[in-house]
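Let's turn to subunit A:
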Amino acid sequence: MILEGIFNTIHMLHVNDLQTTFISKKESVTAVDGVSLRIPKGKVVGLVGESGSGKSVTAYSIMGLLPAHAKRTGEILWKGQDLTTLSDKKLQSIRGKEIALILQNPLAALNPVFTVGNQLVETIMLHHQVSKEEATARAIELLKRVQIPDPEKRFYQYPHEFSLGMCQRVMIALTVSMMPELLIADEPTASLDVTVQAQIMLLLKEIQAQDNMSILFISHDLGLIAQNCDYVYIMYLGHIVEEGAPSAIFHNPQHPYTQALIHAIPDPNPDNKMETLPIQGDIPSPMNIPKGCRFHTRCPKALDRCKTDVPIMQKKGDSISACWLE
Partner candidate 1 sequence: MPYLIKRLLSAIPLLIGITFISFSLMKLAPGDATSMYRDPSISQADIAQIRSNLGLDQPLVVQYAKWLNNTIHGNLGYSFVTGEPTSKAIGDRIGATLLLSCASFGIILVITFFLGLWSGYKKGSRFDDWVTIITFVGMSIPTFWLGLILILVFSLTLNVFPTSGYSNPFLSEASSLVRLGDIFHHMTLPLLTIVIGGVAGLTRYHRFGIISILNQDYIRAARARGISESIILFKHAFKNACLPIITILGLSLPGLISGSFVVEYIFAWPGLGQLGVQAVFARDYPIIMGTLLMSSVLIISGNLLADIAYAKIDPRIGTLS
Partner candidate 2 sequence: MNSIRQRVLGGIFLGLLFSLSACSSPTQTAQSDAILKLNIGANPSFLNPVLMTDSASSSVVGLVFDGLFKRNEDLDMEKELVKSYSVSKDGLTYTFRLRKGVKWHDGHPFTAEDVNYTFDVLLDPKTNTVRRGHFIINGNPIIFKVIDTHTIQATLPQPFAPFIATLDMGILPKHLLEGKDINTADFNRHPIGTGPFIFKDWKSGQFVTLKKNPHYFKGAPKLDGILMKIIPDPNTALMALQKNELDAAGIPAKDVPKIEKISYLDIYKYSRLNYSYIGLNVKKPPFDNLILRQAIDHAINKPAIIKSILKGYGEVAYIPSHPLSWAYPKSSDLVKHDYNPQTSETLIQSLGYKRHIKTNIYEKEGVPLSFTLIIAQGSPETQKMAQIIQQYLITSGIKMRIQVMEWSAFLKVIHSHQDPKPFDAVLLGWGFDITDPDDAYTSWHSSQYPKGGNFNGYQSAKADRLLEKGRVTISQKKRKKIYTEFFQTIGTDTPYIFLFHPQSITGIHKRVKGLSKPGPAGILTRIEQVYLED
């Protein structure tokens, strides 16, 4: 397969035909429908899509953090072990230690009533057999490493006393403290200012390189993904519609949705008059999924066939996409 060709490495994570459904008394909503992903060791894999496309649900499905009324089928192979079959206890021992998660709003992700130090020490002591003093020392060390000034003082402060960017640094410090093999970063910079965004991305890449982590980088920002990832998945309404190397996706997108996403990126150069096709309409509700190609309701080039038949993933150009268009 093409993937092996590109990376030539082992896959840490292999998601196979994942389907996640939220069941309630009134109706069931399938937020992720047949997603397959591979994440090789030491690489950054991007997952792109509009909000509501099922990116975060994919992340939570992998972590086993879905609410009780959600149902998950398919395989999630982590180093050959199917996470969907593991007991809660087993899963707990993998979370954090092997697979970590960073969320979009770093302030909300920190418990407001405990100090930053408390939460760091708690995590360190959970994953490493160290004394409290040792954990404290390590925590301060970590704060230093994620470039938080005055870490000895900051250690005793509460999350609300930190700026958003600082909070995200704390979250990264928390992640680093666990030394995971895979980090799932769910829009880690979406709530940050552009300048801070760059700093955080830089920090993440640095950490990733130093620890040889794998990252599943989830974002709605195709530009950010293209700059930072080794491989990209495009997701629309619970389906993967296109995947490939960033260069391929960016320069020769096959799926109309990917093309639309790329065209939606504003170009700072006024001379570069590329035709911009704004995506029409809103993403349909997952409670009311269109038949056939899920994108046909918004696709400018939709054929009759698109309304009835579900396209399958096939290699086209340099990437793999799911579209009936020739």
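On how the list was made: all candidates are chains of the complex that A comes from, given by their letters.
The criterion applied here is as follows: a contact is a pair of C-beta atoms (placed from the backbone, for glycine too) under 8 Å apart; a residue touches a chain by one contact, two chains touch by 3 or more; residues count from 1.
All figures in this text were calculated on a predicted structure; none of them were measured in a lab.
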- Query: Pick the candidate touching subunit A in this complex: 1 or 2?
  - Reply: 1
- Message: Considering only the defined contacts, which subunit A positions touch candidate 1 in the complex?
- Response: 60, 63, 65, 68-69, 88, 92-97, 100-101, 103, 105, 108-115, 119, 122-123, 126-127, 158, 160-161, 171, 174, 178
